[in-house]
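Missing here is one protein chain; the remaining ones are kept as they sit in the complex.
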Amino acid sequence: MQEITLLVNNRPYSGTVEARTTLADFLRHSLGLKGTHLGCEHGVCGACTVLVDGASVRGCLMLAVQAEGAIVETVEGLAADDGTLHRLQEAFSKEHGLQCGFCTPGMLMTLIELLRENPSPTETEVREAISGNLCRCTGYQSIVRAVLSVTGRPVGAAGDL
Amino acid sequence: MAGTDAMTSGRTHAPSVGQRITRIEDGPLLTGHGEFLDDIVLPDLLHCAFVRSPLAHARVDAIDVEAARALPGVHAVLTLDDLMPQLRSGRMPLGASPVGGQNKSTPFVLSDKEVAYVGEPMVLVVAESRYIAEDAAALVNIAFSSLPVVSDARKALADGAPVCRTELDSNRMSNFHVGYGDVDEAFANAAHVFEDELWQHRGCGHSMEGRGVVAEVRPGGELCVWSSTQMPHDVYYMLAGMLRVEQEKLRVVTPDVGGGFGPKYCFYPEEAALPAAALLLRRNLKWVEDRRETFISSIQERDQYWSMQVAVDSEGLLLGLRGRMIHDQGAYAPKPVNLPYNAVTAVTGPYILPAYRMDVDVVHTNKVPVSSVRGAGYPQAAFTMERMLDLVAVRLGIDRAEIRRRNLIPADKMPYTKKLQARSGASLVYDSGDYPAAQAQVLAAAGWSDFAERQKKALDQGRYIGIGLANAVKGTGRGPFESGAVRISQDGKVSIFTGATAMGQGIATALAQICADELAIGPDSISVTAGDTARTEIGLGGFASRQMVTAGSSVKLAAKAVAAKAIKAASKILSVPEGDLELDDGYVREKTGNQSISLGELARVLRGAPGYAFPDGLEPGLEATIRWRTDALSYANACHVAEVEVDPDLGQVTITRYVALNDSGRMINPMIVEGQVQGGIVHGIGNALYEFMGYDDEAQPLTTTFQEYLMVTATEVPNLETIYRETLAPGNPIGAKGVGETGTIPAAAAIISAVENALSPFGLRISQTPVSPEILFKLIKSARDAARQNPDSQS
Partner (left out) sequence: MKPPPFEYVRASTLGEAIATLSHNEDARILAGGQSLMAMMNLRYIFPSILVDINELHELAGISASPQLVRIGAMTRQRAIETSPALAGVAPIFQAAVHLVGHRQTRNRGTIGGSLCHLDPAAELPTLALLHDCTIEATGPNGPRRIAVADFITGYMTPGIAADEIVTAVEFAPWAPGHGYGFHEFARRHGDFAIASAAVLVERAADRTIERVAICVGGVGSVPQRHVAGEEALTGTKGDEAAVALALDRCSQLDYVADFHGGEDYRLSVARTMLRRSLADALDETRSGKAAA
């Protein structure tokens, strides 16, 4: 077992974890942050995407122990503490960018990274950014539309609505 | 709204049916607070993994579980023998309504004597974590003797072919005919006869959330089972029949379901094994299907071989269609032969066809069992019909749209009775729709008429562009009923309970919209409980694009009944004539006066108080349950036009434009309809160009990861242009038709038509899906080679 300490959605966590536990399983089962989903566990579907030190990663292809000392952001940290949705979440709902919602957390986290880097992506850039996130329900078009509806304004840290 | 008397004037809430309102489902799903199956946490929950067959066909000589049992953290390693004390049968029951001729077709709960496909569940491992369960599964040692394998459904019928399971005499599970009219006469008198061999290969449903089961053993001998299924009531009935548990002590619940798309329609061995093991061990158990398990154990579909002949007159009018279809059923048939039956009865689609005959063989192979994936036989049917029409058009030099126009059922012939029967036995009656107008509308939107000119210009620049179209009809709203209950609680909160299953499609929002309009409230205040057998006594669930029509009709009628009762009760309590009262925003009010009473207050009165007076002439409770009955289907239709560019050196197809018309009757929520259509089309694009579940000659699966099996991603699809007609369904109270599958059904046919059109300079014919770049490359190469050898034959 390994000791780890990390910051998840601005809250400190520490505990012990078996070395082989993936970051996604640690978030889900040790921390109870079940918004991070596992869709393929071999690094293709992107449902488990979270941000580690600001960079989007596959939660199934990283060990929890590798997040020692890291700043981790998950979908649970996107809305404000009072429940007000992040404007990207709001746009997903407004543009019907989700149906079953299983891929949605990974989509959102991938796109948060994109929008922080580039607040005004083109449609092509949006599609490329989510090309590593599979969605069976939407056909992607409504997701792209949702993103394009919120572009043009800088996106800051989690909680920046 | 058709036949509605919902009030529209002076009310607080505008009617929501027909509006693009945001979904009531979204909040939790967007914030990570959805509750999917793997999110369920119970005290002392143990985790399961299955040992699955690595061989496509083998006798099981011995199963040694000792090493696995000895691993620390392992609670149990169970074979079928271990589970049998909890089971009435070690074999799965036949799902849905049983028909004859289907003995020995269903899978086993766990297989311990013979295995018939790679992925067949054999041993159940129970451990403290999924990690340990998988460690232990790897330690189970099974001795097999290989048996001959049937990998190709066509070869499976040959004399002397090995049988897929030794208990069978033949791989032919079923043979049946459908048809009508004098086909031979039609062919004898035809001006032209054309023939082709068509094939649609199998793919998977691949909802992003796999299947999964949680079984909870409760005090008092109760068992609660959560399953990520489209059919909680089916699971409930099946489990009640299989387990040694009284039906009334059993409860089946669907949590949030991360997509269905067909494979979650069947009742699976894992859904029986987990509850049986939970009862045996008296422990709470969870199993979550991982993606590799999806590839080798969840239902797959579309593997059908069609040998077709079409007879037409000199104008291209259809005279007859005949042929033979071989349906690859895989190793078992968890359901009756509904899927190949759907396919051959759907072939005639929106067209007038005077004579028709199909001979169908349903054949077992040593592959994953086959049942429905989004479309359920209809995509193969549309592909067959549309490809045959293209063949006629190309050979006769008639425009592909024109040949369709000549054969479409005209609007003035609606309702139109096909000389075929639905599987309920009822006649197949197309209730409504204007197919020629729909086609004309989409052709105009897509610029069909000036495409030939654009194509010529492109070709002059060495670019191969093409356009294609396809029509489809889908029988939706399959009965016999779906439950819909509306209840008002003492705080005035409105709740809907339904046997329909919410699996991401937005059914909760749509039902809430229907209910809201009847009760003159806003839909976002309504709670919807779908898929809980303790809340809804009987129900069917999600399949055949049925829930909007069936559950929607029940909910509308239930809400209407509740509204009427609220008015009646208020009239008695307030002493105001019913006609002077109206519902608005949670109250029954006087239309002109000042008196009002809240729905909560009415609910409190109607629930009764111990020994106190009760309003005269009213039944207790402010609620209603309706199970709207139907045997007929509501026929939705679609017409798609695809435009592509093909790079012949790469065989690469780029979809440059896609215009789709959809008519699913009344759109309760156009935004949700659009989402269904777009998602459905992209599934069809996958079927046409990307998704291929490969097997080798030993029936070993070749594509068991998302790196090998290609799901369409955001970079492969253009923006889809969707347009809508709303031909109201005459047969149900809401005027709606289903939409879950209409996007998928014609998509592959339209795309392949476009690809073939782009490559028309090579004169080649495409008769299969998916077409990978390499397949296209080879087709082009052989067309080029043939043209070189025989320069006159090139078109």
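The chains carry the letters A and B, assigned in the order they are written, with residues numbered from 1 in each.
In this section, a contact is a pair of C-beta atoms (placed from the backbone, for glycine too) under 8 Å apart; a residue touches a chain by one contact, two chains touch by 3 or more.
These numbers come from a predicted model, not from an experiment.
**Q** Which listed residue (A:58, A:87 or A:145) would be found touching the missing chain in the intact complex?
**A** Only one listed residue reaches the unshown chain, and that is A:58.
**Q** Considering the whole complex, which of A:9, A:22, A:138 or A:151 touches the chain not shown?
**A** Once the missing chain is taken into account, the touching residue is A:22.
**Q** For review purposes, identify every residue of chain A that touches the missing chain, sorted by number.
**A** So the residues of chain A touching the unseen chain are 2, 18-20, 22, 25, 40-43, 46, 49, 55-58, 60-63, 65-66, 68, 110, 113-114, 128-129, 131-133.
**Q** For chain B, which positions touch the chain that isn't shown here?
**A** 130-131, 134-135, 138, 290-292, 647, 649-652, 690, 694, 702-703, 705, 707-708, 710, 712-713, 715-716, 772-774, 777-778, 781
Keep in mind that, in the parts below, only the chains that are shown with their structure count from here on.
**Q** Distance-wise, how many Å sit between the C-alpha centres of chain A and chain B, to the nearest whole number?
**A** Distance between chain centres, rounded to whole Å: 29 Å.
**Q** Touching chain A in the complex: which residues of chain B?
**A** Contact set of chain B toward chain A: 22-23, 25-34, 36, 38-39, 41, 131, 205-209, 256-259, 261, 290-291, 503-506, 671-672, 674-675, 678-683, 705-707, 711, 713-715, 717, 719-720.
**Q** Please give the residue numbers of chain A that touch chain B in the complex, ascending.
**A** 18, 20-21, 28, 32-42, 44-45, 47, 74-76, 78-79, 83, 85, 89, 92-94, 96, 98-105, 108, 126-128, 130-144
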